[in-house]
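Following this message is one structure expressed as C-alpha cells.
Apart from one protein chain that is not included, each protein chain of the complex appears where it belongs.
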Amino acid sequence: MELFEPLFGSPALNELFAPRTQVQFLLNYEAALASAEAAAGLIPIAAAQSIAAHCRVELFDLEALAKATRLAGNPVIPLVKALALLVSADDTSAARHVHWGATSQDVLDTALVLQLRQVLDLATDGLGRLAQSLTALVEQHRGTVMIARTLLQHAQPTSFGLKAAGWLTAVRRAAARIAAVRQRALVLQFGGASGTLSGLGDAGLRVSEYLASRLGLLLPDLPWHTERDQLVEIGTTLGMLAGTLGKIAKDLSLLMQTEVAEAVESRRPGQGGSSAMPHKQNSVGCAVVIAASLRAPGLVATLLSAMGHEHERALGAWHVEWETLPELCRLVVGALGHLNEICASLSINTARMAANLELTSGLVYAADLAGALAPTLGAGSHAVVEELCHKARVRGESLQNMAAQDPRIVAALTREQLREVFTTAHHLAAANRLIDRALQK
Amino acid sequence: MELFEPLFGSPALNELFAPRTQVQFLLNYEAALASAEAAAGLIPIAAAQSIAAHCRVELFDLEALAKATRLAGNPVIPLVKALALLVSADDTSAARHVHWGATSQDVLDTALVLQLRQVLDLATDGLGRLAQSLTALVEQHRGTVMIARTLLQHAQPTSFGLKAAGWLTAVRRAAARIAAVRQRALVLQFGGASGTLSGLGDAGLRVSEYLASRLGLLLPDLPWHTERDQLVEIGTTLGMLAGTLGKIAKDLSLLMQTEVAEAVESRRPGQGGSSAMPHKQNSVGCAVVIAASLRAPGLVATLLSAMGHEHERALGAWHVEWETLPELCRLVVGALGHLNEICASLSINTARMAANLELTSGLVYAADLAGALAPTLGAGSHAVVEELCHKARVRGESLQNMAAQDPRIVAALTREQLREVFTTAHHLAAANRLIDRALQK
Amino acid sequence: MELFEPLFGSPALNELFAPRTQVQFLLNYEAALASAEAAAGLIPIAAAQSIAAHCRVELFDLEALAKATRLAGNPVIPLVKALALLVSADDTSAARHVHWGATSQDVLDTALVLQLRQVLDLATDGLGRLAQSLTALVEQHRGTVMIARTLLQHAQPTSFGLKAAGWLTAVRRAAARIAAVRQRALVLQFGGASGTLSGLGDAGLRVSEYLASRLGLLLPDLPWHTERDQLVEIGTTLGMLAGTLGKIAKDLSLLMQTEVAEAVESRRPGQGGSSAMPHKQNSVGCAVVIAASLRAPGLVATLLSAMGHEHERALGAWHVEWETLPELCRLVVGALGHLNEICASLSINTARMAANLELTSGLVYAADLAGALAPTLGAGSHAVVEELCHKARVRGESLQNMAAQDPRIVAALTREQLREVFTTAHHLAAANRLIDRALQK
Partner (left out) sequence: MELFEPLFGSPALNELFAPRTQVQFLLNYEAALASAEAAAGLIPIAAAQSIAAHCRVELFDLEALAKATRLAGNPVIPLVKALALLVSADDTSAARHVHWGATSQDVLDTALVLQLRQVLDLATDGLGRLAQSLTALVEQHRGTVMIARTLLQHAQPTSFGLKAAGWLTAVRRAAARIAAVRQRALVLQFGGASGTLSGLGDAGLRVSEYLASRLGLLLPDLPWHTERDQLVEIGTTLGMLAGTLGKIAKDLSLLMQTEVAEAVESRRPGQGGSSAMPHKQNSVGCAVVIAASLRAPGLVATLLSAMGHEHERALGAWHVEWETLPELCRLVVGALGHLNEICASLSINTARMAANLELTSGLVYAADLAGALAPTLGAGSHAVVEELCHKARVRGESLQNMAAQDPRIVAALTREQLREVFTTAHHLAAANRLIDRALQK
C-alpha cells in the first residue's frame, strides 16, 4: 500500500490497477483466446477448458513474476511460461495451445483496454453523480445573486445558479466525451508476433471476431501495435476531464477563502485540520482535485510524445504507457470522487454573497450606468463613467451618489432610472434566461 | 516574416495567423454583432451598416494597436476604441452601438474559433490527400514482402502494403476525429462583461442566435468564458494528429537509413543538402514532421494545464491560449504538408526489402518453425527452436540448415514441410486478409 | 510584427530574435571563423577580411533566404551559398574559404548560444532590478503585520516584510542560477560535418580556440552536436525562473482581489481597463506573468524530450530547439519586465492588512493559545482549543471571549497571559529575526 494512494486515488481504482488484478486481466485474455481458438476449431475444446481453468491469478507467484519481468522485459513472457507449466501438469497436450498465435503486446494492450473500460465506467458514474449535485445547486440558486469576478476583480452581478450551470455544462460535455470515446476506443488487440496473424493461417480473422466478442470489445481496423491514437484518446479525454474538475475546485477554493467566505464545505471530524493550528479547516478535497489537474497535463503530454512507436513494436515508447495511463486514471477518478464529496455537501453562504456584492459601493454597476447613459451621451458614456468611478474611489463615496451629483447624468436620467441602474434584477433575469436554455439541453 | 516560419508552417497557416488576418477576424465579429443587434431591433440598421463598413483591417494602424495592446492587456480594447472613432467620424450616433453588450473575450474567443475552423478545414484537406497517397501505397504494395521489426530487431515477414495500411487507418481515424470535433467545438462566444448577457435586456438569446447564424457557428450551452474544454479539445485532437504524423515520419526515416535503404524520397535540386557534405540527401520533411510531433505534446499540456480559469474570466490562463493554440495549428498543418509531399513522391525499394529479409539467414522464421513443431514437440517447441537459433548465430549458419540437421526436427517434419516453413507466402496471405478488411471499412 | 508579441515579450527580446538579428548572428560566426582560420594560417588574411566585410545582414535578401530554408532544411545552407557569391564577386579566390571546415549546425548552435548570452544578461539585469524593489519592500514592511494564509485560509499573523523576503530569496537564487549557467553553458559549437574537425587537418583545435576567443565563448569538452544538456540547462534555468516569477504574481493577484485589497498596482491611464466595464482595473502585468509561468513548463518539457539526438546529428530533435528556446526566452524575459513594472510601483494597503487580520475574531491565535496552554493541559491542549474554535464559530463570538469564559483556560492562564496570546508582537519579532538573517546573506 503506497502512502499517498488512498489520498489521491479511489478504492475501486487502486484495486483495479493492483498487481493481482492486472495479472488476472492478462489471464482473462489467455482464457478468452483459447476459447476463441477452440470455437474456430484451431485447438481442442478440452485444451481451451484446461487453459481457462488455470487462468486464475491465485495460482501464480506474483513476486516471482515481477522479478522475471525485469529480465524478460514484460510480464507476459514469464506469465505464459508459468501458465503453460500449470496446464502441462494437468493436461500435457493442452500446454502447447497456451497463447497460441498471440504475442505479448496483444495480451498487455487488451488487458489495459479492459481495465480502461472499467475506468470509463467509474468516470461515467462519478460524472453522473456530479451532474446531479450541480443541477441541484443550479435549481436551488437561481435567485442567489453574487458578484461575477473577472481577472479576480469584481465585475458585475450574476447568480450562483449561473455559475454552477457553467460547471454543469462542462461536466455534461465531459460525460459525453467519455461516452463517445467508450464507443470508439475500446478495441481488441490481436495481431500476433508481427501484426499479421500469420500464425493462425486463414483463421486469424475468425479468431479475432470470437475473441473480441468474448471480451466485449470492438474489432479494430487493424492490429494497432504501433498506432496508439485510440489509447491516447482515452488519455486526452481524461486529461480534459481533469481540467474541468480543476476549474470547479479552483473556483470553490477561491470562494472558500476567509475573506470571501461564500462557500463552505461541510466536514467530518478530523477532516482538513492542521498539525499546528487548532482552528484550521482546510479543503483537502479541493487540494487533491487541483493537484490532479496539475498532474494530468504532464501525463497526457507523455502519452502524446510516446506515439512514435517504431515499425511493428516500439522500443521504449510502448513501455511508457504501462504506468502512465493507470496513473492518469487513478488521479482523475480519485479527483472526481473528492469533488463529488465536496459538491454533495456544499453550503453556500447567500448572505455573504449579497454582502460581498456591496464591497465596491456600486462600482460593479458602472457598465449598467454607461449603458443607460449611452442613448444620451453616445460613445463617450464609457469615459464619463470611468472618470466617475475614479472619483468615487478617491473620495470613498458610492458610485450612485457620485452619479446623482453629476450634472451630465442628472440631465440624462431620472432619479427612478438612476435607481434602477443600481439593482440586480435585470442581471438575475438575464442569468435565468441562460440557465433555462442550458437546462433544457 | 520569422526565419523558420516557412520551414515549420504552411503558407495558408502563416497567413491565417498573421496580425492582419487576426485583426480582420476581430472586426468580423464586431460587424456581425452589429448586424445581429440590428436584426433584433436593438440598434438602427443604418448604425449596423456604418459599423460594418468600417470593419476592414486596412483602416487600422496595426503597429499602434500592438503597442496599445501591451497597456490595455488585449487588442480588443484599443481596437474597439479605434473602430468607434472611425464610425463616429462617419455617423456620430452609430459609434455608441459599436461592441454593444459584448466584452473583449467574446470577440477574441470567437475570432479564434473562426480561425480554428479554417485550420480544421486545412487539416481535413491535408488528411484527405494523405489518405489517398497511402491508399495507393497499400494497393501497390500488397505483394511487397518486407521484414516486420519489433524493438528495432527483425521479427517476421510482413508486407509493405500492411505497414502502409497501418498508417492509413490511423490517418483515417485522425480525419474522423477532426470531423467530429468540427461538428462539436466550433461554438460562438457571447456573454458580455460577466457572462449573463445582461447588457441586452431580454434580447440576449435572440442576438446570440442571429450572431451564431451570421458567423456560421454553433450556439453554446452557455457562454464558456472560463469553461475551455471545447477549445482544448481542438488542441488535443491536433496533438493526436501530430503523434500519428510523427509515427509515419519516424518509420519512413528508419526505412531511409543508409543501412536499410528501403524507402527513398524523391527530391528537388537543393533539397536536403548539407553545407559541408556534397553527398548528403537529408529528409528535411521527416525532420520537420518529427520536430512537430515532439513539440505538440508540450503545447497540448500547456492548454490542459491552463484550463483552471478563475471565476468568470481568468487571470493569465486565458492569455496562455492566444499564442499556444495558433502555434500548435501551425506545427500540425505544416507537418501535414511536409508528409504529404513525402508520401506523394515516395519510392519503395522492393528489391532491398527482399534482400533485407534474408539478413538473418532465416532466423525470422523461428516462430513459424516452432509453430510447425508444436503438434509433435508440444509446448517445448519454443525452447527447441530458441536453442537452434542460438546455435545458428554462433556458427553463422542458416536456421533452415540447422533445422534440417536436427534429429528432433527431422523426425517431426518432412523436407517439404520444413521448406514451407521458410517461405513468406502465408505471411503475405495473412497480411492481405487484414488489408482487405481494413480497406472495406 | 506579431499581434501579441509586444504584450508577452520585451522590446529587447523581440529584437534579439527578429530574423534580421538572427541572420546577423549566423554571419558573425562565419566572419569569426574566417578570422580564426586566418590566424591559424589556414586561409589568407585577405580572404578572411573579404569574408568578414560581407558578413552584414543588410547585404542579404531575407525573404529569399527564408524560402530557401524550406527546401534546404536550415538557413545556413542558402546563407553560405549567398555569402560565397557575394565574396566571390569581390574576391574570387576568397569564396572557397567561406564556412571552411564548418557545418550548418556549428553556425546555428553557436548563433543561438550568442543570443542566449544576451538573454541571460537581460535576465540578470531584470533580476537585479527586481531584487532591489523587493529589498525595498522588505525593509519598508518589517513592521507591517498581515495574516499568513495556508491553503487559502487564514493561518497566523506574519509580516508583509517576511512575505516579500520569501520572494526576494527566491529571486536571488534565480539570479545565482543564471550566473552559474552563464559561466558553464555558453560554449562554442565547432565540429565540422561529423564532429571530428577532420576538415582542418591538425589545426582543428587551434582554430577552435581562436574562434571561441573571438566570440567570447567557452571551449567545449567536445563538439556537442548531439549532446544537448548544456543548451537544455539554460532552458531549465529559465523555466525555474518563470516559476518563481509566477509565484510572486500569483500572490500579488490574490492580494489584489477586491475582497482582500491588500495590494494595489499603480496604473497609467488606459492600463488594464475593460472594453465593457468602465470601473475595471485589471492587472495586465500579473496576467502576463502568470501566463508565462503556465507556458514555460511545456516548453522546457519539449526541450527535455528532444534530448535524444540520434548519432552525430538529429533528425527532428535538433529542429525542435530552433523556435522553442527563443520562445521560452521571450516569455521569461517579458514576464520579468512586467513584474518589475508592478513591483516598482506597488502600493501596500497596511490598514487593510490590519483589518483583514481581525476577520476571524481571533481564531488565528488558536495555535498561540494551544501553545500557552500546553504546559498545563499537555498534549490535549490542541483538542481543547479546537473545540473552543468550533464553539466560537458557531456562536459568532471571538475566540478570546470564549477562552476567557472557559474554566480550563481561566485555571491555566492569567488575564494578562491570555491577553498576550492574542497579540501580534511575538509573530512580528519572529518574522524580523528571519528577515535579518535572510538579508545578511
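Going by the order they are written in, the chains are A, B and C; count residues from 1 in each one.
The rule is simple: contacts are C-beta pairs under 8 Å (C-beta built on N, C-alpha and C of every residue); 3 or more make two chains touch, one makes a residue touch a chain.
Computed from a predicted model, the values in this text were never measured in an experiment.
Novice: From the listed residues A:Ser88, A:Ser104, A:Gln118 or A:Thr424, report the one that touches the chain absent from this view.
Specialist: Residue touching the chain left out of view: A:Ser104.
Novice: Quick one: say which of B:Val98, B:Leu134 or B:Ala155 touches the chain that got left out.
Specialist: Only one listed residue reaches the unshown chain, and that is B:Ala155.
Novice: From the list A:Ala203, A:Ala287 or A:Ala404, pick the residue that touches the absent chain.
Specialist: Candidates A:Ala203, A:Ala287 or A:Ala404; residue touching the omitted chain: A:Ala287.
Novice: Can you work out which residue in C:Thr226, C:Thr258 or C:Gln400 touches the chain that's missing from view?
Specialist: Of the candidates C:Thr226, C:Thr258 or C:Gln400, C:Thr226 is in touch with the missing chain.
Novice: Across the whole complex, list the residues on subunit A that are touched by the chain not included here.
Specialist: Residues of subunit A in touch with the missing chain: 1-8, 19, 22-23, 62-63, 65-77, 80, 99, 102-104, 107, 192-193, 199, 249, 253, 268, 270-277, 282-284, 286-291, 293-295, 297-299, 301-302, 305-306, 315-320, 322-324, 327.
Novice: Pick out the residues on subunit C that sit against the missing chain.
Specialist: 84, 88, 92-93, 95-96, 98, 148-152, 155-158, 162-163, 165-167, 169-170, 172-174, 177, 180, 193-202, 204-205, 220-224, 226-230, 232-233, 236, 239-240, 242-244, 246-247, 250-251, 254, 290, 293-294, 296-298, 300-302, 304-305, 307-315, 367-368, 371, 374-375, 377-379, 381, 426-427, 429-431, 433-434, 437-438, 441
Novice: Considering the entire assembly, which residues of subunit B contact the chain that has been omitted?
Specialist: Residue positions of subunit B that touch the missing chain: 147, 149-156, 253-254, 256-260, 273-274, 276-283, 287, 297-298, 301, 305, 356, 359-360, 363-364, 366-367, 369-370, 382-383, 385-386, 388-389, 399.
Definition applied: only the chains that are shown with their structure count from here on.
Novice: Farthest chain from subunit A, going by the mean of C-alpha atoms per chain?
Specialist: Chain C.
Novice: Based on C-beta pairs in contact, work out which chain pair has the most and send it over.
Specialist: A-B
Novice: Take the average of all CA coordinates in subunit A, do the same for subunit B, and state the distance between these two points in whole angstrom.
Specialist: 23
Novice: I need the residues of subunit A touching at least two other chains; which ones are they?
Specialist: Answer for subunit A, listing residues that touch two or more other chains: 149-152, 155-156, 254, 297-298, 301, 305, 367.
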